[in-house]
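Excluded from the complex is one protein chain; the other protein chains are retained at their positions.
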Amino acid sequence: MYKFQIENLNLFYGSFQALFDVDLNIEDRCITAFIGPSGCGKSTLLKTLNRMNDLVEGCRITGKVLLDGEDIYYNTDVNLLRKKVGMVFQKPNPFPMSVYDNVAYGPRTHGIRSKAQLDEIVEDSLRRAAIWDELKDRLRRNALGLSGGQQQRLCIARALAVNPDVLLMDEPTSALDPISTTKIEDLVQELKQDYTIIIVTHNMQQATRISDNTAFFLLGKVIEYGPTENLFSMPRDKRTEDYITGRFG
Amino acid sequence: MEAVFFITACASILAVLLICFFIFVNGLPAIAKIGVFNFLGGTKWAPLNTVPSFGILPMIVGSLFVTAGAIVIGVPIGLLTAIFMAQFCPKKMYHPLKTIIDLLAGIPSIVYGFFGIAVLVPFVRDTFGGNGNSILTASLLLGIMILPTIIGISEAALRAVPSSYYEGALALGATHERAVFFTVFPAAGSGVLASVVLGIGRAVGETMAVIMVAGNQARMPVGILKGVRTLTANIILEMGYAADLHREALIACGAVLFVFVLLLNFCFSAITEYRRRRE
């Protein structure tokens, strides 16, 4: 059983077509990496999975996206979908409130009011994001005062707090220093036990280090998709080979 | 030629100095003569009595009541409208609505006052009782008059909030409304506060509209359906015939109002400065 089944997906921004006939099956409890040169549609595809593209004016999608066998574009409550499919952005975007309130934002949104329950969720989420020890004494401090790497892990904790199945990560380390990047990569490896993770990355080494499967995008098409080892050691397509050996992009 | 431009640049400094000088030099002696406590704390304003008394506390309290009323009425509607304009407005509606709000800002206060006499006074009289000239009526009218100020500045503050906050909230499964009210709106906090301060300034300083609906009785406020006199009304109503100490007392009244407005201005620039720093 696949987590996501993407069938024949086309996406247009106005008259510009950003994705062409994408067919992709994402495996459960795996890390799937989307790689490719910038502007190839990998982030766009990621955003169709939690329907963030709905915000873009003039965006039109055709095809089908199934999550656990259910069409996420047919009669779904978008908010419940986004609760199930969490997202971490390229630039850390903690809200301008305390660390605690950041993490509790999601649970509160979904109706949890009890203080004890919130305390538990906050602690648990921060632990899962491996940042509890760093932040447990500064839960009441404004999150904007944290370092970039801490902010990003806080954002991961915030996403985990609503108990999602899937975590979408849009180049989560591109704005971070190498040490923070390593921490996040380790964390992602940990999280794979419980979550299906899809990560968009610019960095091919990152894809090889952490992902189980990799999809290579070029100009809005999926050129090649398969287990990461295979894709990087013996690419089937000439264009994939050119890309991973650094001949373009 | 640079010298000429320099001189023109001095105009605003000179103007502020002159205004301060003339208001305070003409007003403060009266306060000294009457006594600070008798002037600011006196509850009786009877300048024409054989033994005149010049207590402006009724007017100070009157101004505060009317302004507070305007805030209670104007701020919620203004902020919600600003939220609508910044986050909910369908594209096609934006231009017409913006025009309407600009128009609301452009209507002269005298026209507002006349509208107050013609519509609000009878409305308050018939709905709530009293004779219609009251704190409530003045608050309603001022609440309407400060709407454009509050809407304009709050909308700009809301638009200045980074969209990453909104997107972050949505990605956690928040609805559009939740994301706007519980994430974007708090993030615009200081700008919203600035708009309220400016609204207070406008309400406190308003003169013509208020005297037409507030009743203008120089006594301590006795109820929101009863009349009241503001500092501004006191000045404009009596300046025409006042002489000697009475006149000076009115100017002193202006000085008190001036100090109050300067304090508000100071708050406003402190808030804007804080915003600039944070960015």
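The letters A and B name the chains in turn, as written, and every chain counts its residues from 1.
Following the convention adopted for this analysis, a contact is a pair of C-beta atoms (placed from the backbone, for glycine too) under 8 Å apart; a residue touches a chain by one contact, two chains touch by 3 or more.
Just so it is clear, contacts and distances are computed from a predicted model.
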One chain of this complex is missing from the view, so tell me which of "Phosphate transport system permease protein PstA", "Cell division protein FtsZ", "Calcineurin-like phosphoesterase domain-containing protein" or "NAD(P)H-dependent oxidoreductase subunit E" is its UniProt name. "Phosphate transport system permease protein PstA"
Option from B:Ala32, B:Ile110, B:Ala160 or B:Val222 whose C-beta touches the chain left out: B:Ile110
Among B:Val204, B:Leu225, B:Ala249 or B:Ile271, which one touches the chain that has been omitted from the display? B:Val204
Those residues of chain B which, in the complete complex, touch the missing chain: 1-2, 4-13, 15-16, 18-19, 22-23, 26, 76-77, 79-81, 83-85, 88-89, 97, 99-104, 106-115, 117-119, 144, 147, 151, 175-178, 180-181, 198, 201-202, 204-208, 212, 232, 235-236, 239-240, 251, 254, 257-258, 261-262, 264-265, 268-269
Chain A residues touching the chain left out here are 8, 10, 48, 51, 53-54, 59-64, 73-80
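Just so it is clear, only the chains that are shown with their structure count from here on.
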So, what's the distance in Å between the C-alpha centres of chain B and chain A? 49
For the complex, give me every residue of chain A touching chain B. 50, 52, 55, 79-83, 86-87, 89, 91, 93-97, 105-106, 109-110, 155, 158-159, 162
Quick check: in the complex, which residue numbers of chain B touch chain A? 162, 164-165, 167-175, 178, 182-183, 186-187
